[in-house]
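Shown here: the complex without one of its protein chains, the others still in place.
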Amino acid sequence: MTSNTVMTLMPVLFPILTGFALFSRPIFEDRHIYVGVMTFATSVITFFSAFMTGEELITLWRITDTLSIAFRFDYPARAFSCLVAFVWPLVTLYAFEYLRRRPPVDRFYAFFLSTFGILIGVACAGNLLTLYLFYELMTFMTLPLVMHSQQREAIRATVAYLLYSLAGAALALGGFFFFQVYGVSMEFTPGGVLDMARITSEDSEGMILTVTFLTLVGFGAKAGLFPLHAWLPTAHPVAPTPASAVLSGLITKAGVIAMFRVVYYVAGADFLRGTWVQTAILSMALLTIFTGSMMAYIEKHLKKRIAWSSVSQVSYVVFAMMLLNADGISGAVLQIAAHAMSKSCLFLSAGVVIYFTLEGANYHYADQLRGVGKELPITMTCFALASISLIGLPVTGGFTAKWYMASGALNLGGVGVFGIVILMISALLTAGYLLPIVTDAFFPGSDFNYETVVPLRLPLNMKLPLLMLSAGAVATGLLAGSIISFVADKIVSVLL
Amino acid sequence: MMNSFAFNIPFVSIFLLMLAAIVTPLLPKRNRLPEKLSCCVVGLVAILSAWLLYSLTSYGQSLTFNYSMGHYPAPWGSELRAGPLEAVLALFFCVAMLLSLTGNFSSTAEDIAPDRRQIFCSLVNLLMASLLALTYTNDLFTAYIFVEINTIAACAIVAAKDDPEATRSTMRYMVISVTGSALIIFAICLLYELTGYLSMQHMNGAIRALVSAKSYLLPLSVALALMTVGLAIKSALYPFALWLPDVYVNLTNASGAILSGLVIKGHIFLLIKIFYRVFGLDLIHMLHMDTAIFILGLLSMIVGSVHALREMNIKRMVAWSSVAQVGYIFLGIGLNTSAGIAAACLHIIVHASVKTMLSTAAGGLSNAAGHKKGLHALMGTFYINRWAGLGLIAGAFSMMGIPAFAGFASKLSLTMASFDHSFIVWSLAGLAVSSVMNALYYVPAVIVVLTHNKEAREDFTASAPPTLYKVSMFVFLALNFYLGLFCVPLLRLITRGVNAL
Partner (left out) sequence: MLERLFINHYQTAAVILSGIGLTNLLLQRNLIKKIIGLNIMNSAIFLFLAAKGNINPLPSVMALAGIVITLSLTAFALALTLKIYEDSGTLNIDEALLKKTKEQEELEAIIEQAEEEEIFS
């Protein structure tokens, strides 16, 4: 056991074990202290591991000669782990306040903490088997979060979530078996693992392309990519707000990470470049971007609107990633960071509104938010900042992400150029479904009765996460240069 | 060279179990002596099987031997045959049997009256003896006798719980089971008429001669079909499996574990042996029996899961899931290659250990909920019997084929076996759909069990599980992870065994 081994395994195993310890008989009477300390500790460990660990492949268990459970902290894993470790404690802090009115808390915290570890496991999986294992576990760990309220609607949404995720995972597993037969090894290798000596004829190449496509579609289920996207707008809103925030902000990204691994580390970018698979995934991403924004524009239910917006925004990442060029990767990295922060922030602010105005109900309609900005000024300011980042106004995170995406798309030509048009339309729609909420909240109009407004005191538990996340969403844009030189360039230099 | 006693192990294990079956009813009832004795005997036989396995495999080249019982040599006398495959199956059968007896030790006492318990033990021993005999047999006569013994013992085990429902289920089970054995014996008679032998190798020689002369192909295929259908009825393959859930729901927990985990498997292995050693894979392929079995297996996987999805009763759900899992085994057999059959054998072992664990866990949870079996009634039972809850979770993950759990090993080997086979798309699709459906009914059950329910907990009567239950469940879990993590040496062993078959 070298220190490297410990540092690689700790961020994955520590939260899972401490999470499950919550199922045993109470150690601490006050679960908040235990959960808080453990979450914070996990974050510290994760940051520490992300900066200090070498890029060594650590095998936890060798099942057969070719199959093993292994982890590696390479650049994408480090970057994503840091993002998760930044967002997760903030959301947990928020959950302490929010869940006071929504028992049972023990189960929620147990699965919430475990999901932290599993998400890091997805990020730093060293081979396809490990990725698949953690991908499946992530589905099961997040199910109890979605069905937390145990009402009919929540259960129905959970079943849909389970069905789509598992159908996707089954497709991915099929792909895994093929890659095992047609690959030289199962370990993620930049440039792909396919054994070109075995893929000689047109037929076998076509088959591998089809398999890659199906695997991508399968992993795309988690990212809400068309055609396996329909679960997302029903499942994300019914979860308690902290869970919706991480589901939309981070767990959808796990699907993207899985796709990223398949594209760059299993099939190989060179193998896919210019094939029908690239075109198909790009077109599907564009279709999802457009329909997602369109549906969000039509949707009246606030949390559902934000969820539909996730459908569209996560597909930006898929689109950027499938451009298969340097600018595309930079755009994807920035979009992941920006969207994680702004979407979590949007959900959390929506949650604050729900928490204060409609007690006991887990939903709120977008047009009911008139004048809320007077009652909850900080919350709505954060909401506004996050919205601006999501729309992609200059200086914010969303803008730089889309800038790089557009330049990558121009380099590609063809579908890429068409993509830029869709990006423009979608940005307009995004402004159309988010800004009216903000303007209504702050400027309710002359017929609004200002006398009933009592400014509400926001607990620090809720204020801090909102401020940090909205600041993060803006900062992603301001610090885009350093993110690209520290993360994206490193990834690009390995991959392309 | 092998220790000379090791050659006697197949016979000695069967003999010991039958002796125990005779002795247990004579023992005094106090201190649950009969039950302890039968556990000990099964444990002893497990150790003997492990020894046999060790002796057979530790001398480099794997060894098989025939053991003739009585004084008559092969074509007439009955023979046992042991190779690595038989030994490893016998070992896992014994372990699973032992664990399902010890795991349900206390619930058996709750369900069955003391004087019936004695007979129950005797029958369990008899059942185990017949299972081992079906595993080791080298001629169809022995197979026939022990199929019948198995039928009677299994029927009696179903009837062990003395209530009207159990009696009615027994009657149904008996009718189906007797039908199955009638078909089997008809097939055996037909084969005897055609070949003049009952010993497997001799039959195989005669059948080869018949096939090369292209005569009697129709009677041969009729015999094969009768044999397959008969054994499929006994092993709960889909269209013949409608009896299983109705029978299963009224069983005491131990019987449930034994019936769905073990009794079924003995017959499947007999089928494999008959396919491999009597007919030969070429002839099976020629008569299109492989395709038929493959299709039935696929059907079983899907339909079993669909039925399980619609069940609200945990025991019925587990029973339908057995039907689906049997489908996996038949899928492997239907591939008709030695890799496919090795995968099927691995799944026999995996399912024997996982299903006994699941049944024990489901029994434990339903006891914790005050003997209710409806899924709603089980809410929060995890917090009363955590070991049972863990068993259910591990079993569910195993059935879904999550890596590191037992089920993944067999799914992986099944898929690997179906590469380079013309059925690959079908078998991949079947495995995928069936895994998804497994998850769809097991995950809600797990969530229900994990959900805190303070109101319902007050109704629950059961206290914490006894130590024996915890220990058995721990061993079950360990076995599950062993199969999931160390499946490679086991699969290699099985492949060697299949090739030596």
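Letters A and B name the chains as they come in the text, with residue numbers starting at 1 for each one.
Note that in this section a contact is a pair of C-beta atoms (placed from the backbone, for glycine too) under 8 Å apart; a residue touches a chain by one contact, two chains touch by 3 or more.
Worth saying up front: this structure is predicted, and the values here are computed from it rather than measured.
The chain not shown here makes contact, within the complete complex, with B. For the options B:Ile185, B:Ala241, B:Ile268 or B:Val475, the residue in contact with the chain missing from this view is B:Ile185. Contact with the chain that does not appear here is found for just one residue of B:Ile119, B:Ile145, B:Leu217 or B:Met286, B:Ile145. Annotation: of B:Asp115, B:Glu165 or B:Asp282, B:Glu165 touches the absent chain (contact as defined above). Touching the missing chain, out of B:Arg117, B:His267 or B:Lys372, is residue B:Lys372. One chain of the complex is left out; on subunit B, the residues touching it are 76, 141, 144-145, 148, 151-152, 155-156, 159, 164-165, 167-168, 170-171, 174-175, 178-179, 182, 185-186, 188-189, 192-193, 196, 198, 249-250, 312-313, 372-374, 376-377.
Keep in mind that, in the parts below, only the chains that are shown with their structure count from here on.
With centres defined as mean CA coordinates, subunit B is found 44 Å away from subunit A. Within the complex formed with subunit A, the subunit B residues making contact are 382, 386, 397, 400-404, 412, 415-416, 419, 428, 432-433, 435-436, 439-440, 443-444, 447, 450-452, 484-485, 487-488.
By the touch rule above, subunit A contacts subunit B in their complex via residues 23, 61, 63-65, 67, 69, 104, 106-107, 129-130, 132-133, 136-137, 140, 143-144, 147, 150, 159, 162-163, 166-167, 169-171, 173-174, 177, 180-181.
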